[in-house]
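Yeah, one chain of the complex is gone here, protein chain that is, but the others are all in their spots.
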Amino acid sequence: MSFFIDTDTRLIVQGITGREGTFHTEQMLAYGTQVVAGVTPGKGGTEVLGIPVYNTVREAQERHDANATVLFVPPRFLYGAAYEAIMTGIPLIMTIAEGTPVHDMMRLHHLAKEQGVRLIGPNSFGVISPGKAKAGFMAHRIFAEGRVGVMSRSATNCYETVYLMKRNGIGQSTVVGVGGDMIPGSTFADILPFFEADEQTDIIVLIGEIGGSEEEIAAQYIQEHITKPVIALIAGKNAPKDTSMGHAGAIVSPNGEGSAESKETALRTAGVHIAESTEDILRLIKKLL
Amino acid sequence: MSFFIDTDTRLIVQGITGREGTFHTEQMLAYGTQVVAGVTPGKGGTEVLGIPVYNTVREAQERHDANATVLFVPPRFLYGAAYEAIMTGIPLIMTIAEGTPVHDMMRLHHLAKEQGVRLIGPNSFGVISPGKAKAGFMAHRIFAEGRVGVMSRSATNCYETVYLMKRNGIGQSTVVGVGGDMIPGSTFADILPFFEADEQTDIIVLIGEIGGSEEEIAAQYIQEHITKPVIALIAGKNAPKDTSMGHAGAIVSPNGEGSAESKETALRTAGVHIAESTEDILRLIKKLL
Amino acid sequence: MKLLEYKAHEVFSAYRLPCMHGYTASTADEVKDLAGLLTYPVVIKAQVQTGGRGKAGGIQFAEDTAELLTRSTEILNMKIKDLPVHKVFIGQKVEVATEMYLSFTLDRKSKQPVLIFSTEGGVDINEIAENNPDKLAKVLIPTGPDLSDFVLQYVIDKTGLEPALQDQFRTFCRTLYTIFLEQDCLLAEINPLIVDQAGTLMALDGKIDIDDNALYRHPEIKEFRDEITDNPLVLEARSFDFLYIPIQESGNIAVISNGSGMIMSSIDLISKRGMQVTCALDLGGGATSERIAEALCIVAKNPRVDTIFINIFGGITRCDEIAGGVKNSLEYISQKRLVIRLEGTNKEIGLDILRTISGDLELVDGLYEGVDALAQGMNI
Partner (left out) sequence: MKLLEYKAHEVFSAYRLPCMHGYTASTADEVKDLAGLLTYPVVIKAQVQTGGRGKAGGIQFAEDTAELLTRSTEILNMKIKDLPVHKVFIGQKVEVATEMYLSFTLDRKSKQPVLIFSTEGGVDINEIAENNPDKLAKVLIPTGPDLSDFVLQYVIDKTGLEPALQDQFRTFCRTLYTIFLEQDCLLAEINPLIVDQAGTLMALDGKIDIDDNALYRHPEIKEFRDEITDNPLVLEARSFDFLYIPIQESGNIAVISNGSGMIMSSIDLISKRGMQVTCALDLGGGATSERIAEALCIVAKNPRVDTIFINIFGGITRCDEIAGGVKNSLEYISQKRLVIRLEGTNKEIGLDILRTISGDLELVDGLYEGVDALAQGMNI
C-alpha cells in the first residue's frame, strides 16, 4: 500500500475538459490510474473519455466515492478550484499549475491544514507510485517500481534522477512533486513521515534547491524523527543572488537567505548524504543499498 | 508530568485586572500555580498582586516564556481575547466565560485547530491537576491528587463527583472542564487521547449531558483507541425536549437529537460503564480499582 | 430566542429577501383598523411559538372585511398546544405554484453551518428526508462570510432545481446566509419557500432562532424577547437574572440549584424514584441572600409546587447566603415543604443559620440523601 496514491485511489480530475486535463487523463488511465470523475463548472452532465463530468467536486465525490483529486486548471483558477476541493474534504489534492499567485497559496496552505487535508504542489508534476498509479503529468515511462522514495521541488531534476536510477535497475516506491513555488501546499517536512512509515521505502531522496528554508526545516525533522537513510541534492549553488531562477521559489535573497550552503550544512548536520549532482545521487543510492 | 497543566506551567491571566481575574489569580497563586503575567489591553505597565500586566499576549509570552493562558474576560470580549491568544500561538488556552455567542465559538474552534493550539472551554471551570496547579475558578479544596482522570461539561456535577471521591480517599490525575456550551474549543474526543497517554491516569470519568453528539463521537473514539476503563454519566435524562436546561449546549432538539438514551447506548456499545448518578460513579470507580 | 413569524418577516424585509408583507393585530379593534389597508383575499395567521398551527386552525383565509373580522376573532380566542394566541399576522393571500424548503442551521457535530434545501416543502423537514431524500440536499458550509458558488451548484444539481429558478435561488440563499451570520442565528428556516404564479421565489413562512448569548448584539430584537414568553414566572426570574425552567406540568416539586448540571442531576434522581419535578430554577454562581429569597418566592408562586428542594454545591455560591435567603423568605414559602442540602463554601455557618429557624426545614447531607428524604415524605 503506497501512502498517497495507489491502485485503490479513486481520482477526480478537476479541469478534465481542458486540453491538458483531457490529455493527461488519457495518460493516467493508460497507466492504470482509476480516474472516476471529472469536474468542470458548467460542463456537468457531459463526458470526457467515457468519464462523467460534474459541476462540483462534492457531487463527483459522492457519486464515485472519490478519495483524491488532481487539478489541471490554469493558475488564475487554482485558488477557487483548490478551495472547493479542500472544503469538500477531499483528503488528497494535487495541484499542477505553474504561476499561482503567492498570496493565493498562502491562504490555501493554511486552509488545508485547518481542514486536515493534504495539498500537494502547485508547480508540481504530481505524485506517482510506479507500477500502481499516477496523478499528474510526469512521463511515466522513465519511472520504475522499487524501494527508493523521491520528493523534489524540480520536475526536470527529478526526471533526470529517476531515469538514471531506472537505467541502473533501481526503482522508486513513491515520487512526490513538492513543487517549485514559494509556498508549497506540503513541504518536505510534511511528507517525510509518510516515507518513514512506508514499508516499501528503504531510502529517501530529497531534491531541493535554493530559496526558502524548507530544506533546513526538513533537516531538523530528519534529525529528530527519520531512521531511514536520506540523500539530498540542492540545485542552484551557483545561481546569482536576488534573481529568480525560473521557479518562483528558487531565489536567494539579497542578504543570502535561502543559499545552498545553508541547506547543505543543515542537512549534513542531520546526517543526510549530500549529492553533488543527479549522477551522484545514483552513486550514493548504490552505496547505501 | 500532567498533560495540560503542571508545576512547570507558566500561566498568563487575560483579564487579570478585572474583579474575577484578580480574585482567581490570588486563588491560583495560593494553589501554587505559576502565574507569570497578566494581560489587559490599556493596562500594560501596571501590576496586580505583584504580577506584571501587559497590553498584549505576545509581550507577556515573550518576556515570561509563558506556555498557557486562562481568560477571565466577559463573554462579549472572549472572541477578541481568544483570537489574540490563538494567533500568538499560546499552546494551551482556557476560557471560562459563560454566555459566549455560538457563532464566535464556531470561528474560534476552527481557528484553534488551524493554528494547532489547544482551546478549552468556554463556560468551563478550567483545568486542574490536583496537587500541582490549576487554571480556572474551581474550588480546589474539594479535589485530591490521585489516578482518576475526569472531564465534564458541567461544573456542579463534576464538583459533586470529585468531592465524593475525595471523601472516599480517591483522587484525580487531571480534571478538565470541557464546558457547557454548544461548541466547545475541545471535545471529549479531543481530550481522550491525553488521558489514554497519561501515566498518572488509570480510569477515565466522562461527565456528559444531553444535547449535541460529543458523547457519541467520544464513544466511537473510545471503542477504537482507548484501552483504559471509562465511566460515563449523562445528566438530563428527564429534561423536557426543546428546552435549554441552563447550559446553552444542554438541549434536546424537537426531533429527539441529543437525547440521553442515544448517548448512553453509544457509550455502552463502546464498553463504557454507565453511571446513573454521581454516587454511582464512585461505586463504579471502587469496583474498577 | 425564537422569533414569532411576523418578526422573522420583518428581518427578511430588512435584508430585501422576498417575503410575506402584512400587519399584526392583537385585538378585534386593531383588526378593524387594518381593514382598509388590505387587498383581499387575505390570510390570517396565529402568531404562536409552536408548529402545527395550520392543522390546529391557526391559519385561515378571508375574502372580505366581514370574514376577516370573524376569522381573526376566532383565532385570537384560540389556544394552540396550550399557548394562547395574542397576535395575528394578516397579509395578502398568495397563489402558490410550488412549495419548497430552505434552511441554514448549525451542525454541532462538525461545528459548521449547514444548508438544507428541498424542492419539496410545506411539511416537516424530517418527513421530507424520509419520504423524498432525492429532493433534498444537505451540505456543510465552510466557515466564512461567503457562500461559495460550488455549494449552491451542488445543491441545485442534487435536487434538480429547474433552471428558471436557479439565479433567484442563489440570491435567496446568499441573503438568508447573510441573515444567519449577521443575526447570530441558530436556525434561519423558510418553509414553505414558495414559487408564486409569476415564477417568483418568496418566503411564505419563516422561523428564526437567535442565539440568546448574542442578543446583546441585536438590541432591536432583544426587546421582543418577553413578547414570546407566556410564563410570568420565567419573566420574573429573568428580571433577576435567574433561569426558571418549566419541567412537567403534572409535577409537584421545585428544584433550586446553582448550576445547570446539578439541576439536571437532581431531576434525574427525583424522576428515577417515581416523583415529578414541575419546575427548576438555576441561581447561577455567587447569589446573595436577597436574591436567593427572591428566587424562593418565584418558585413558591407556582401553585403546583408543594415541595421545594434546594440543592447547593457551593463554590462561588456561599452556603451562608443560601441560608440567609431561606430565612428572609420564610413567610412567603411557609406553605411549602422544604428539603435543603448544602455543601461547599461556608457549609457549617449556613447549617447553623438554618438550625435557628423554627419550622419544618428538612436538612440533608448529600444529593442522594435529599432525594431519599423527598421520597420518604411522599411515602414513596
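The first chain written gets the first letter, and so on, giving A, B and C; residue counts start at 1 in each chain.
Here, a contact is a pair of C-beta atoms (placed from the backbone, for glycine too) under 8 Å apart; a residue touches a chain by one contact, two chains touch by 3 or more.
Since we're looking at a predicted model, the values are computed, not measured.
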(message) Based on the whole assembly, the unshown chain contacts which displayed chains?
(response) A, B
(request) Would you indicate which residue among A:Thr100, A:Ser129 or A:Gln200 is in contact with the undisplayed chain? (result) A:Thr100
(request) Write down which of B:Gly44, B:Gly171 or B:Pro229 is the residue touching the left-out chain. (result) B:Gly44
(request) Check each of B:Tyr54, B:Phe195 or B:Tyr221 against the chain that is not shown and name the one that touches it. (result) B:Tyr54
(request) Name, in rising order, the residues on chain A that touch the hidden chain in the full complex. (result) 75-76, 99-104, 106-107, 109-110, 137-139, 142, 152-160, 163, 180, 182-183, 207, 209-214, 217, 235-240, 243-250, 255, 258, 276-279
(message) Residue by residue, what part of chain B touches the chain that was omitted?
(response) 41, 44, 54-59, 83-84, 87-88
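Everything that follows uses one rule, which is that only the chains that are shown with their structure count from here on.
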(request) Could you tell me which shape the graph of touching chains takes: line, ring, star, complete or other? (result) complete
(request) Please indicate which chain is farthest from chain A, where distance is taken between mean Cα coordinates of the chains. (result) C
(message) When contacts are scored as defined above, which chain pair ends up with more C-beta pairs, A-C or B-C?
(response) B-C
(request) Grab the C-alpha centre of each chain and report whichever is closest to the global C-alpha centre. (result) B
(message) Measuring centre to centre with CA averages, how many angstrom lie between chain A and chain B?
(response) 40
(request) Could you put a whole-Å number on the gap between the CA centroids of chain A and chain C? (result) 53
(request) Among the residues of chain B, pick out those that touch two or more other chains and give their numbers. (result) 110
